[in-house]
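Heads up, one of the protein chains got dropped from this complex, but the rest are sitting where they should.
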């Protein structure tokens, strides 16, 4: 049994509040246990220079932490390497499910702001960011700006890790800080991976362990996508 | 009657959620109508260089807006002149009620992050920031780090303005953008002012109008301090 | 009697040197006692993006201090919160008297550089900045770029304060550093206010005191506008 | 057959020039086909603040590209997200084989500068960076600063990918730009992984494909470690 | 005859106002024709890290231009390559005459701020900067902080150039912008050079021309040092 009472292969409790703020074209507050991330999608006409006149749209993400989202205060507006790494991961993950030709020359920016951090903020940002993105795209369809919702699949993410020899799903902060291996996995609704990032924080891992982690992550992400579907209703044909 | 149904001299509905996040030494989410500000107080041992070995503590504030707290997205981490101006105002206002000698060589940083902006974010940040500060100081007393709560009075703030010739209390964004005059007033529990910042956005104002605005602000702030007292319980001797 | 021999309600000696430097479209060196500020107005064709194709012009200000304008050297190019706050105040004050439609799509930048600081640099910058601005606009009329001088009124500023219980006009640095309350007031020629910024540095102030400060500031600013008129000649219809 | 004549499972030709420059404590120029990276290890006494008085040392990496290392010139000193991501990866990989207790309170900084880029610069930087690090540590032992070489294992890295359905080892730039999946793998001499970073650039990948990529990477890295051993001689007990 | 009526070998009119501002330890306003530079020397206890515990002092300079010191406004706080180059030149020139052992572990910072620019600002800054520095050092002796004035010689600077084939002393802006060659020369009282910086802006120059320029510069600088002596009185033993 884990410190918060979960079994080894159990996700934390997920709570999704759609349209948590009123201005964003798509928005949700996602909570995964004590981790809370506000995801807000902004739609802007136009694309970055490298896409001009290609007919394709763009999806990008930004990630931030409120200064006191952590146990000790972090400097405001700190955008070091970790932040860049995370927002690039979120952006690639969300782009993997968007039909950018159908989107047309528009940019969707998904802001993921961590209100409270207890491990797994980047995976919560992907899972919640997809909901915010989908809500914004649904609205564009409803407003008849787009004919179809330009999504090819669902996408969600979870972490898995090895802590004291045990394989665990969805690590909280306390588990993450003791983990030998930490792996973030991003997967589509159809079960294929778009990102696998495994890091041996203390002990290297074998190919067999890599396989076990991927299997466990698959099960967790299937649950997350079920939750996404519940909140988003019919989205894909 | 105003667009949101209030009378000219009525505050928006205030909602205070204490301890909205779990890590800060003192924290509240304050909502004033549609404006929502998360205030988090962090206590750190030590003071800035200019206070070393004086025996006095320091209180400072930082202010930020989430990128999609506004109707159109603002650039992340934008800390132009407006932000500096606001956080200096919040800091001065909070310091005005702290007995810095009793606090000792400690620093309290109050982060005020705007989740949703609908006018009056700086005054909500002062009113809510005081609650976060007071909660942090109560905790220090409870932990016996401090013998007394080093507060001399309550402090809260409100805006008043002149819109199409009418004197209004607590402007929302739509009113603020039409105002001829906009005045932010910060006042203590005992009824004296610590800050008065009146700006003629369109039309200059007379001394008589200045007096009327101060009177209206006093009434509004008295209500706000009543709310602070309800949430904070016995605080001052 | 005050340290420099003035009565409580007396301005410091004002000296204005028009066209102190040769390049600016309008320029003056203003001295208020030991405070010396060089104000230079630059006229540029075009306006910031948010005003394009509106037919309106723009007026903005920048404020700086030479490193050794103060008793201890300040870091060169330091543009922290105080500088932003001051240059925004100067800009708003100057804009309040400009008919931006008559100015047309032009920008006037007023640089206010403190050569020597002895209290009241921001108010001297407003009073002197108006002279530089007016000289630049007169030149545009003389060059037949403009048909009329696009000014609606005069504008000047002064500080008032409460020092050891005494109400004082136009505080110098030594007085300012002992003041309980410090209020900067910006007023038009017709006697109405465009900015009132009162701060309780040590002791809060009552509504009655606020009124007395405004009255004293009005008298001081009337004198300053008399001096502006003497240097600028016929300006308004 | 691939564009440069290799089989699907063949590494590019590796060339290592030890001590390419004269000042660094350890240095090598590593060439992998047309990719050329200069790796230079600097030893400094002392550690970052978070390690002070722990008795442990630190190993970190920086990564840069010369402006014309690429087919089109890149801006000098561009340290966006990609650079941060890469240098964090190199640093973690090198730290995974260092016995930081035996190193003591010293810092080794490994600078990896790309002279010419043709795909696989980050993996070449890890493979070559290890050689530079090992040379620096050997020197410390020779100088009797250290009693033992504080290394626990060898570490090297390679990329694998899926290009038009084919599994390929060690992608060059042209292959990388057409790849559906790109995976960077970092492995120890004993065959366990320290980093696995797989990204679906175009098409997601299955668990079976993930396993095949890991197997192919293992074979490639074993070859690279054989080359490291040839250049470094007896290193580990 | 030149545009301002001077002969080819004549300096512009020099005007020196000592103690132009009241706070600096040493200060002068130097005017060379229409060029006006305010030089202010600040004395601070302590030296930069690389001089700690050597017993030697440090002298450094900073150079800035007010935004409207030029015919078209320059961006405030612009510290590009030109500014760095100039302040390094001023610093080296002033250090060349200071006995840094006698100065002891103190730093003198000389701020050179251009009020109005009409060519030759860097040489005026050296000539005036020396006066500000000497005044500050005299004061230290008078205050008995130093036993002797730690100066070894006078130092001053002038520009020479070749304009349409003519050798000219002390170029103003209009001449400088037409010059084929522009040379800044820094010389000691005893007639030896500390800096010679000649640049062919349009046409290269021969060794014979280099010699002629140095001779002409020597004569000009001798005049400048005579002026320094007149303002500084007895300075050297």
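The first chain written gets the first letter, and so on, giving A, B, C, D and E; residue counts start at 1 in each chain.
One rule holds in what follows: contacts are C-beta pairs under 8 Å (C-beta built on N, C-alpha and C of every residue); 3 or more make two chains touch, one makes a residue touch a chain.
Just so it is clear, the structure is predicted and the values come from calculations on it, not from any experiment.
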Checklist outcome for this item: The omitted chain touches D, E
Next on the checklist: Out of E:5, E:165, E:204 or E:237, which residue would touch the omitted chain in the full complex?
Outcome noted: E:204
Item to check | Residues from chain D at the interface with the omitted partner, ascending | outcome: 21-24, 27, 34, 36, 38, 40, 42, 44, 62, 64, 66-73, 76-77, 79, 109, 111, 113, 115-116
Checklist outcome for this item: For chain E, residues touching the missing partner are 80-82, 84-85, 87-88, 92, 96, 183, 187-188, 190-200, 204-207, 210-211, 214-215, 218
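Just so we're on the same page, only the chains that are shown with their structure count from here on.
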Next on the checklist: Can you check whether chain C and chain E touch via the same residue numbers (shared by over half) or via different ones?
Outcome noted: same
Checklist entry - So how far apart, in whole Å, are chain B and chain E when each is placed at the average of its C-alpha atoms? => result 52
Item to check | Multi-partner residues of chain A (each touching 2 or more other chains) | outcome: none
Next on the checklist: How are the chains arranged in terms of who touches whom: line, ring, star, complete or other?
Outcome noted: line
Next on the checklist: I'd like to see which chains touch which, written out pair by pair.
Outcome noted: A-B, A-D, B-C, C-E
